[in-house]
Every structure is written in C-alpha cells, then in structure tokens.
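Dumping the structure here so I can ask a few things about it.
Every protein chain of the complex appears in place save one, which is left out.
Each chain carries a letter (A, B and C) given by its place in the written order, and its residues are counted from 1.
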C-alpha cells in the first residue's frame, strides 16, 4: 500500500470509477485493474472510487473494501486515490472512513447525512465529527439528488476556513452555486472545488473550479483530459468544442428505456456496456436493484461510441 | 436466543423501540432491557427494534447487532421481535437481514432502496431478492419522508399475493393509501397492515388495519394498548378519546426549537427525555448528528408528561 | 340572485361541482343546471363551484363568472353556494372574491399564494387581506399538491380564532393534520372543518370533521350523503361499508392511461364521462390543456359504474 500526497488544491480530471462486477455480482478485480490502466493511460489526475458512479450505495462493505484495496494497490502511488464513504450518518460514515484510510485511500468523500432529515447545524456537526475521526483529508460531496439536501455554500466555506474540509465535489448541478464556492474560497489556496457537472466543465474550469469528476470520464478519459488541458492553456474554443463532443456522447446514459428502468440502471448500465464494448471491462453487470440493459439498449450505446469514434 | 412464531396477521401495538445510549454513545443495554420491561408491562404485542425511532440510520452495525441481541434475549420469546434492516440497496439490506435473523429476530422490516432513485420494477426486484435471502418473514416499510419513494399499493399487494411480503408498516401518512392496502389485502388473511401514523390509530384500526407502530408508544405504551383494546372491543368513542389524549401528548416531539435543530433531533430527544423523566432510561443521549435538547426544551417535555398524568 | 345564510359550522356533503363544457369549450349551462338538480336530488348540503374539480384553474374569468351566476341562480337559495377564488396572489384573489360575491356566492374558498414561494407570515397576511376585502365568509383551501405549501395548523387556527376564516377545506391528504384542526378548533363552535380526502370520510367524520368535499360526489352524491348520514347516526359500520364501496368506485379516476396523460386529465375526464354515461352531462369535454379520454378509457369508466350499480 502506497499513499500519495494529495495536491493542494487537487486539480484536473478525477474520474469516479465504475465498479466492474462478475456475472454473479462479485467485484471483478481484473477488470478493475484494467479500468485503472485505461484511465491512467488517458492521463487522469486522480482516481475516485466508491462514488455514485461506483455504485457505492449498492455494494456491501466487503465489496467496498475490495474496491479500495485493489485500486490503491494497482495505482501504486502514481495518482492519489479518493474513496467515497457513503452512508447515512456520522458513526456509520466514520466506520467507512477508517476502513478506506486503512486500505490506503489518500482522501475520503463524504455526503450530508441522509434518511434522516437534518438541520444545517447537524450537517455542520456531522462533517466536523467525521473529519476529527479521519486519518486522511475529507472532501464534501454535495449531491442533493441522492441525499435530499443541498449543502449551503456558507456551510461549506466555513468548514473550509476551519480546516475541516480539504475540498468539495459539487454534483448539485447548480453552476451558480459552484461559482459561489469558487469566489468564496479564493483566499484559501489549498481548497479544491471540483465539479460533478460533466456537461459544463469548460465553464466550470474557466470560472475557477479546479477539476472535474465526470462519470463519462470512465468511457472517454482522453476527452476530459483534453478538455481540461485546453482550459488550462487558455483555449476556450477548444475546450468548448471538446465539451460539446462529450455532451453528445453523454446521450448514451439514456440508452435504458424509461418505461422499464430507472435512470441509475440506465446510466450505469450504459457506462459499463460502453467499457465492455471498448474492451476494458469483461462484463457489464450492475449491482441490484439495478436492471440490466437489453441487447437493443446496448446497441444504442454502441451507436454513440461509433459516432464518437471510440470503437 | 428464543424465536417466536409470528402471529399471522400480526396485530396490536408494536412500538418501535428507541435505542438507549450512554453518554459516550454506546448502546445502554441496561436501559434497553428496562425499556423492554416497560413496554411489556404496558401490554404491547410485539417489539420493533432498529426502526426510524430506533435511530437505526444513525447506528453502526455493531451497535445494531447489540440492540437485536439484547432485545431478543430479554424478550425471551414473550412477544415477537421485528428488526429493521435499514440500508440503501439489496445486497446491503441482505447483510443486515441475515445478521438480524442470526441474532434471533422473528421478522425483518425493509424499505425501498434509497440514495439511488429507482423505478417500481427495481423496487419490486429489491423486495423479491431480499425475501429470497431472508430466513425470516419480511415486512415492507413505507417511509417516503426518508427514502423519497412512496411504495405503490399495487406493488405491495402483488408482493403480498406472491408471498414475498408478510406485512407492511405504512409510515407514509397517507391514510387513504392505507385504506387501499386494507381493502386490497382482505383476501389474504395472514397479511398484516400496520400503520405508523400514530395520530389516527383509531381510524386506521376501525378501517381494518391490524396494528400500529407508534413512536410515542415508547413513552406511553399503556395508552396505545388501551386505544387498540377499545377499537377491538367496538368502542369507537373510547378509542377516539384515548387517541385525542395521545394526540395532545404527541406535541412533545416539537420540544426542540426549530431554529436550532431538525425534527429528528427534536422528536428523538423528546422521546428519550420523556423516558428518562419517567425513570425508564438512564440517559437521554441521542446519536450523531442529532443535537441534544437543552434544559428549557426538556422542561417542555416534562410539562407534556405532567399534563398527561405520566409523571 | 338569492343569498343563503351559511350554517355555522357548515356540515355534511359539499360536492365540488365539475364544470360542464360544450364541445367548443364554452360553459354548458344547461348541463350545469342538470348537475345542480342531480346533486340536490342526492341530498347534498351545499354546492362548491370553481374548485379543482371545477377546473377553476383552467377557466378564464368570464367562464368562472358564468359558472357562479348559473349555479347561484339555479340553486335559488335551496343550499348555500361556495365559490373558489383560485389565483396566485392577494390582489388577484380579491378580484375573484368580489366578482363571486357580487354574483351571489355565499362564501369563497381561497388557497395560499402560489407561483411565488411564501413565508408563513406572508400567507397569514394574504388571508387577512383577502378576508378584509371579502363581502362573504372565507374558507381556507389547503391543497399543497397544487400550491406547493401545506397550511400550518397553527396558522389556520390563529386565523380561525381571529375571525378571519370561517372554515377550512383540507385537501392535503394529511389525516393527522385534519385531526389537529378538529381538536384545535373545538372551542370555536362555528368554525367548519371540511375534508377533501374523499376516501377516508368515515374516519374524518367520526373524528369530528364537519363535512366532506368529494369530487366523486359529482358522480354519486347519494353515496356520500348516505355515508355522512350513517356517520351522523353513530353507525360506523354502515359508514365504513359505504366508504369502501365509494373507494372502489373511485378507481375510475385512473381510467386515463398514465403514459399519455396527466392525472388531472384522467380524473376530470372520468368524472365527466361518468356523468355523461349517467345522463347528467351532455358532453364530457374538459378544458385545455387537459386531454380527452378515448373510447377504451371511457369503457373503463362505464365498467366502474356498472359494478357500482350506477348505470
């Protein structure tokens, strides 16, 4: 196990790795290693395991552990590894945080409490208690679609100033709020603002965000790395063109028909099908209760890849 | 460990036990045993641990296990013990189900998946997979305020007909929907419809629901037992009068000031403070990230108990 | 124009009249008069025009006026006529209130503001300003599914105590909240608590609500009148049996297929189709943007009526 000093701020492309599964729904560690290689070849800056794209909410603890251990081992210090510690409440999150840190994760990513509905003062206390118990830096994960709460900007910024948070992954889809985080943390040069809005990355980076956590980056890491590079080089037109190409490719997440499955089944099924078609994953199995794409739906994914020149 | 055959249908008062904690937030097993005694003295028909009132979402797995083991052991077969298996997804729920059954729970209580957003077909598959893996009967737990999804009546009834579910605990607050479950399952004499709406229990029972799972039943089990008895005896006026008394007592859940804490902190804090004031619990500690009631707020709880003649 | 002193409290069955339309979407005043006769023959206690079932939100002002004038004239003082004054904000509601009162409505029914999102202090001011400008008594209309806000019980009760409101129509579906309104207004003998939850009317009446505003009462006023009478006579089993019959009949509101139309189109289309099949309405036209039921969907409605013995 090799730990990697986390850049401060963390910048660039940090794909949220899908979790490859075997047909009997065990972690497919061979495919997971292949996925790490695929992403590192693409030039990504860090790896984020056990996020929403990693089906963290669907994996039992032992599978979560396997994911962290496998990726930490295979990355071998080449890039930092962040691990989601997705659970409902403080003590449960702390358990995940400690296990992930023990297994070598360089940072953890933590949401607001969910299932219970909480007051901002309780969310504040939650992050403080988690950070106090964490051996590694803590990123806040703002994902209201899953947890039912939008992290207030002033709460995130106060926790940043107090050294509780080392960064934020903003998957709220609220680009104006993201701008507020960027402006509000400009005096904290080590604090990292990462966007999870993978369709407006050029805008986020040009407004001062440090990086992006794109689910689609599993499928096309090269594209997101080119996008981030163009933005860093002050070439907004190139960045925009790349974003537009990726925007069109992102249509594959709708491959699963909405009358028969949820959008999570569809998106994760499509990401995994695309990675299987590209030769990275051995299987496209998703975890329960997600439903699998059928052959017609996989054909839709294939068409998107062909149009994007990725096959 | 003694298992208890579950009545079919399960009827009566099934309080969702709070989880007593020590000041350093470990399970206070002495107080938990005292709580069991208090409830059994009150005449309740079964015990439900690790529900929302049990702060299940806030307890790490080892504490959950302690709760199940302690209550199963202390109940010693006098009444059945149901255990919540609250988690985000199928495989994670199955882990909880197996542990609870191993520890002697007589049935488990399972929500729709959460964190991910799911299609009804996925919820259907979730319950089928959980039930297939469960050594004990499964109740559906309909709690949209926590999981973001209302279980469709036709889904619950189909699962009931297929023998997947043995009952439902309806905490949706939708009394018309509850009526639909009662009417729709009348041809399934073993299926149990329990309401979690503790303020309209007389109505639920008179419309054919089999029982109630009242958080306030921790504080005043005798009241709910009297209410259920009056309903069973065909004395609607008595049942209503008892319900109205309990309705007023329920005001104690608002003791925590809303400008400083969430409604979960307030309700759980109030239930535990009331049980401490009544001499059942040694402490009124709640789990993180809940905030504690202050002295003024506890005084509000005391006033409610005094007015109800419970001190 | 005949005004009718409003009973205090208003009690019994107060159907929210659908608004019959001609095929070119003008108010079908002949059918509207026939509907009034149909309802009065059924024994209802008052008439409520321009509620949600009356498609008030879909009718331009001149059509709203025609509805009020026609029903007031045809009712001719036999029962009171309540009129919805459904609009977004204080001044707009006041305009509707004044026109309805000028046309002879005996009371008006007013929601919280919508489109804008409001603070309870603003909702309080809204009702006070509307009542100050209204020549007739004002009922609050609690319909969060349409306006996005649940009226807090303490706000309704404070307005009741201050004489601002003469009653409340609770269409929130929150039967526990309804119980709170009943208990909280028991010292105000003239204040009327009406439920819009047409599937739990026996429970609402036995808990002390004064009346019901059932959309399905357009189709089967006799059923709701029998239900209310049984409740008033202290015959809970009869009330429950009638409610269960009406519960099953209510299934007709799902006649419109959900993949092609909203639930408003379906419910209003079904009510009007049922009334056409029963010979009360000449047409089953609904207002834009509602979509019409097709022949198969109307056949579903017919089946429900046949099963209920209403054809």
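The working rule: a contact is a pair of C-beta atoms (placed from the backbone, for glycine too) under 8 Å apart; a residue touches a chain by one contact, two chains touch by 3 or more.
Please read all numbers here as calculations on a predicted model, not as lab measurements.
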Report summary line: Contacts of the unshown chain among the visible ones are A, C
Query raised in the report: Out of A:170, A:202, A:220 or A:297, which touches the unshown chain?
Result: A:202
**Report entry** Residue among C:48, C:139, C:290 or C:304 that touches the chain left out of view
**Finding:** C:290
**Report entry** Touch with the omitted chain, as defined above, among C:8, C:40 or C:57
**Finding:** C:57
Query raised in the report: Of C:17, C:39, C:86 or C:199, which residue touches the hidden chain?
Result: C:86
Requested in this report: Determine and list the chain A residues touching the chain excluded from the picture.
Outcome: 173-176, 179-180, 183, 197, 199-200, 202-204, 206-207, 236, 240, 243-244, 247-248
Requested in this report: Spell out, residue by residue, where the missing chain touches chain C.
Outcome: 25, 52, 57-61, 63, 86, 88-92, 94-95, 113-119, 121-123, 125-126, 129, 145-148, 260-265, 287-291
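The definition used in the following text is that only the chains that are shown with their structure count from here on.
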Query - Arrangement of touching chains [line / ring / star / complete / other] - result: line
Requested in this report: Compute per-chain Cα centres, compare each with the mean of all protein Cα atoms, and return the closest chain.
Outcome: B
Query raised in the report: If you average the CA atoms of chain A and of chain C, how many Å lie between those two points?
Result: 49
Report summary line: Cα centre of chain A to Cα centre of chain B, whole Å, reads 35
Report task. For chain A, write out the residues touching at least two other chains, lowest number first. Result -> none
